[in-house]
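Below is a slice of the complex: some chains, not all, each in place.
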């Protein structure tokens, strides 16, 4: 818009090759200044041309691991990693999933992702999600 | 508070003339350092002195367009625009509204708002909102 301050830092969007184009005018990942924001990710498998998004499976484990992999794909596409993430927002659909989710979350971050520095802050709440989805996660990272 | 670092950047709050004073001790928009945060906006029409807040209408379309206009009013009051927004959080009350919401969202951003740069990241979840409200949206922008 014409009133955008001329000195505002550049804003860049990125979509991992594993991701489908977002269903609306938003970006899977965007960076402006020192902030990198990952949009809400769910447990969809890597996109297959011509096929609709498909969840990794019906279970919390399958969907959580895929969702975290999708968040990581966006972080990497933006030149960041879990070490740069300051906040993770977790949306579950069932309070009964909290303990299992935490086990999977820790297993992924410490194991698969190899996080060695201080973990991000996190907020977990229980909401409604589209049918079949048990978890959605977004993340904010701070870079230079 | 006395332990606030002396060198902390100035924090400023702003309220568009179209908005009523918030119902509690929060700001519709605030900027500190390079971060501009827009509080959760709903589909209330421009404030009329002496009258309670009134939704733009009962439909998702009416409320979404007004909510986005309200977010934009706060951004502009803070000297920002949609081009500066890195994250939009959308709270709907019915998963059945997702497709229609996306149509209206795209129509507003590309049309009314004239967004030409990369769109912000976004997370959409389904929650409870006060009676009669179908959508709430907040946004974070990064400036210099």
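Observations on the model:
First chain written, first letter: the chains are A and B, and each begins at residue 1.
Keep this in mind: contacts are C-beta pairs under 8 Å (C-beta built on N, C-alpha and C of every residue); 3 or more make two chains touch, one makes a residue touch a chain.
This is a predicted model, so every value here is computed, not measured.
Count of copies in the whole complex in this file: 3, from one repeated sequence with 2 chains shown in place.
Keep this in mind: only the chains that are shown with their structure count from here on.
Subunit B has its Cα centroid 22 Å from the Cα centroid of subunit A.
Residues 1, 3-5, 7-9, 11-13, 22-35, 37-40, 89, 91, 127-131, 136, 138, 140 of subunit A are the ones that touch subunit B when the two sit in their complex.
Residues 34-35, 76, 79-84, 86-88, 95, 98, 102, 105-106, 109-110, 113-115, 117-127, 140, 142-144 of subunit B are the ones touching subunit A in the complex.
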